[in-house]
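In what follows, a structure is listed as structure tokens, so that the remarks can point back to it.
In this view, the complex is presented without one of its protein chains, the others remaining in place.
Moving on to chain A:
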Amino acid sequence: MFKGVYNWIDERLDITPMWRDVADHEVPEHVNPAHHFSAFVYCFGGLTFFITVIQILSGMFLTMYFVPDIINAYKSVDFLQHKVAFGGIVRGMHHWGASLVIVMMFLHTLRVFFTGSYKAPREMNWVVGMLIFFIMLGLGFTGYLLPWDNKAYFATKVGIQIAESVPYIGTYIKELMQGGEIVGAETLTRFFAIHVFFLPGALLALLAAHFFMIRKQGISGPL
């Protein structure tokens, strides 16, 4: 049955080379934790992606309840946390996952740095990786405001004040982030849009580039 469906699609789209390319490429021994336990450091990149997938899935479920306006944002998070079945777990996964993804990405970056894997010919992949790092920090910053409690509000206020101190363009950055005179209703909808549409879009594009390059160039050799 499965084979029949697969063959039907394959005849039309010729997907076998694509799939074989993803599945069959050789993974060398020096990155395999089954052969050398210390090779687990090579898993941090994969784990970052794993946690990112958890973030995307849990985030999708959170948006089923979250209401991005200043009257209801807090109430909807409160409802989700305390009334919805497993709501606390899903929000917990998104909350702690946000920290964990930063930790994993940090470790992955250090592994690449200290093994000198960013060197030629992999320079572009390092730059893309750093851009992913910045996008992740942006996701952390914008997501922090969304529960709309005092901690969220005042942290964002301070963050925007810091951005404002940038010479020449500071006031424009502030206006762009804040969407008005104060941190308020406009800021919340704006941060929500940035957090769930703009940054994840950019993230997925950069991840695609990251994976394409690692596939094309292969993992760096043993030291």
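Simple rule for what comes next: contacts are C-beta pairs under 8 Å (C-beta built on N, C-alpha and C of every residue); 3 or more make two chains touch, one makes a residue touch a chain; residues count from 1.
Assume contacts and distances are computed from a predicted model.
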Field: Per UniProt record, name of the chain withheld from view ["ATP-binding cassette domain-containing protein", "C-type cytochrome", "ABC transporter permease" or "protein-glutamate methylesterase"]
entry: "C-type cytochrome"
- request: Determine which one of A:Ile56, A:Val84, A:Leu100 or A:Ala209 touches the chain that has been left out.
  value: A:Leu100
- prompt: List the chain A residues touching the unshown chain?
  reply: 11-12, 17-18, 20-30, 32-35, 40, 43, 46-47, 50-51, 54, 70, 74, 77-78, 81-83, 88-89, 91-100, 102, 113-120, 122-123, 126-127, 130-131, 134, 137, 140-141, 144, 147-155, 157-159, 162-163, 165-167, 182-184, 215-218, 220-223
